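For reference, the structure discussed in these notes is given below.
With one protein chain removed, the remaining protein chains of the complex are shown where they sit.
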Amino acid sequence: MNIPFFKYGMFGDEVSLIVAFIIGIGFGFFLERAGFGSARKLAAQFYFTDMTVLKVMFTAIATAMLGVYYLSIIGWMDLSMVYLTPTNIMPQVVGGLLLGFGFVIGGYCPGTSCVSAATGRTDGIVYLLGVVFGIFGFGEVFPLVSGFYNSTLMGQVTLPQFFNLPYGVVVFLVVLMAVGAFVAAEWGEKNMAKKAEAKK
Amino acid sequence: MKNLTLNNKLAFIAIGLGFIGLFLGNPYKGNLVSMNTTELGMIVEGKVDHVSVQDLADWIIQAKMDFKLIDLRTEQEYNEYHIPNSDNITLTALEKTSIPKTEKIVLYSEGGIHSAQAWMLLKAKGYKGVYILFGGLDDWKDQILFPKLSETATPEQIAKFEKIKEISKFFGGTPSVGGTADVKTETPKMEMPKLDNQSGNKAPDGAPKKKKEGC
Partner (left out) sequence: MSTLVQTPDTEKKSVSVPKPYWNPYLSGIGLGLVLLLSFVIMGRGLGASGAFSSGISYVMEKIAPTHTKANEFYGEYLGDGTKNPLKDWLVFEVLGVFVGGFISGALGGRIKKTIEKGPNVTDKKRLIFAFIGGALMGIGAKLARGCTSGQALTGGSVLNLGSWAFMMCVFAGAYALAYFMRRQWL
């Protein structure tokens, strides 16, 4: 097995665009299935009333992580050919915070706002316009911020490398952390529901 | 409740898979590596990773083949000529090679660049004994296959040349005596030794047969 197929030249750029479209359909489908087309459901994450964002996100990460790990271990997949974005730690920390602000203010992230707009939500469409405006603004001031943008480059670093732990150990820890978070989330949701009940 | 058990099952499957994963090792298969740059620098500076063409020739003649000789050039170039006993592994193929990490490896290419790159690659993958044929095939041609003796040579040089002549003939080369400025020796008129039955990597006992076929 020569995985990833594209990197081994099994098909060209034109076909890859069709693949992109089909994968996108799958992506959008499951986002909507999870309820990510609704800003209320997404924002509820930050008020502990509905932890769907955490559940879906960490389940997805754990699934893909285990899949990639096992495919590589049995030798079907060459993980070194999967693109790993280089880490620029400070811009990513600041970007993450800004993104978090945007998430709770606007109620979406770029991917979910597409789904929201596709299912008729006006706020999703407006949010998308905001994203476009933000990127445009960033592009215009880019010459001023390019220094910070390119700062603190650490190269392609994985958690196992950074913490000097075997890859398998980090995989296990991530799974444990995810399941632990799910248990806490289920318990928390039940508690919040009881509280709401008591208030009535 | 039924739904909760599904969630529980999923959780157990995930933990199980993660737990097994604890014992399975690194998925990168050594493609992402870290290197000790100090050690590398010392090796490079000390040139301890170099093998001269004379040494290599001696080893082959004495059938002292405790190492793996790797030709990094293309298959076509390899088929035209290669040093006896060498294997053809290109740079890309080298990355996926399954040569044991303890093996002693001598690399050669046309000049030195590809060898140096391959050397770095193998070192990074944790190979211990990796050596470069210094000067590559270019030096091999100049010094082993087509050695020249200038007319103004000192007696010492002549004595040395006699020895090299033997080596050269062993590998099917064409030693020549003449002026350094002699056009004849400068132009690549000399034919490369022919390879019979493409068996460069046969045991040295096959090599002597070839020595007369050179010209």
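Should a chain be cited, it is by its letter among A and B, assigned in written order, with residues numbered from 1 in that chain.
Here is the rule we go by: a contact is a pair of C-beta atoms (placed from the backbone, for glycine too) under 8 Å apart; a residue touches a chain by one contact, two chains touch by 3 or more.
Everything numeric in this text was worked out from a predicted model, so none of it was measured.
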item: Residues in chain B touching the chain absent from view; value: 3, 6-7, 10
item: Chain not shown, touching residues in chain A; value: 3-7, 13, 16-35, 37-41, 43-47, 50, 52, 55-65, 67-68, 71, 77, 79, 81-89, 91-124, 126-140, 142-143, 145-146, 149, 154, 156-162, 167, 170-171, 174, 182
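We take it that only the chains that are shown with their structure count from here on.
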item: Chain centre separation (chain A, chain B; CA means) in Å; value: 46
item: Complex contact set, residues of chain B against chain A; value: 7, 10-11, 14-15, 17-19, 21-29, 31-32, 34
item: Residues on chain A engaged by chain B in the complex (per definition of touch); value: 59, 62, 66, 68-70, 72-73, 75, 77-80, 156, 158, 160-161, 166-169, 171-172, 174-176, 178-179, 182-183, 186
